[in-house]
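Only one protein chain is missing from this complex, and each of the others stays in its spot.
Moving on to subunit A:
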Amino acid sequence: MSRWKLFVPLGLFALVLGLAAYQLNQPKDDRIVSAMVGKPLPEFALPAALNGGQPVTNAMFADGKPRLLNVWASWCLPCIAEAPQLEALDEAGVEIVGVAIRDKPEDIAAFLETHGDPYSSIGADDLSELQLALGSSGVPETFVIDGQGIIRHQHIGDIRSEHVPELLAELREAQE
C-alpha cells in the first residue's frame, strides 16, 4: 500500500471536523414558523378560562379591529417574564385575547393577581387543540390578527421590551 493512502482516514476526518466546526458557529434558527400566517383563523369556540369570564370564538375577531392573540399558561415561566410587556401593550390601547393552555381557573386567577391582567378575555384550550390548529409549537406565542380575522404575524417566545414597538407596528399595518 502506498504511504499516502494511510492518511486518507485522517483527511476524511478533517473534512468532517471542518464541516462540524463551521456548522457549530452558524446561528441556529430552531423556530418553526407557522404555516397559518397569512391565513384566516381556524374556526373555534373556547369556553371561558375564568369562572364568569367571556368565551372566545373566531367570530370575535372579524369586527374590523386588529387584536393580539396571546397563547400562554400560568405554569409557564417565560410568560411571567413577558407579563410587563403585555401590560404595556394593553396600556397602549391594544386589545389582547388570551388562550390559556392546559390550565386551571384557580391557577389563572392567581397568576393574574400577581402579574397583572392585560386580557380582554381568556379562553381555555385544555387539550392544546387551538394551539395546534394555529401552528404554535410552544408557550408563549403571540399572533397579530387583523380586523378580518386573518393571522398577520407570529411572535415566537416571550415578548421582550424591544419587541413591543415591533408588535405595535405590525398592529398598525394590520389596521391599514
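Note that in this section a contact is a pair of C-beta atoms (placed from the backbone, for glycine too) under 8 Å apart; a residue touches a chain by one contact, two chains touch by 3 or more; residues count from 1.
Going forward, contacts and distances are computed from a predicted model.
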(request) Could you tell me which of "Cytochrome P450", "Oxidoreductase", "Monosaccharide ABC transporter ATP-binding protein (CUT2 family)" or "Heme lyase CcmF/NrfE family subunit" is the UniProt name of the chain missing from the displayed complex? (result) "Heme lyase CcmF/NrfE family subunit"
(message) Across the whole complex, list the residues on subunit A that are touched by the chain not included here.
(response) 1, 3, 6-7, 9-10, 13-14, 16-17, 19-26, 28, 30, 75, 102, 127
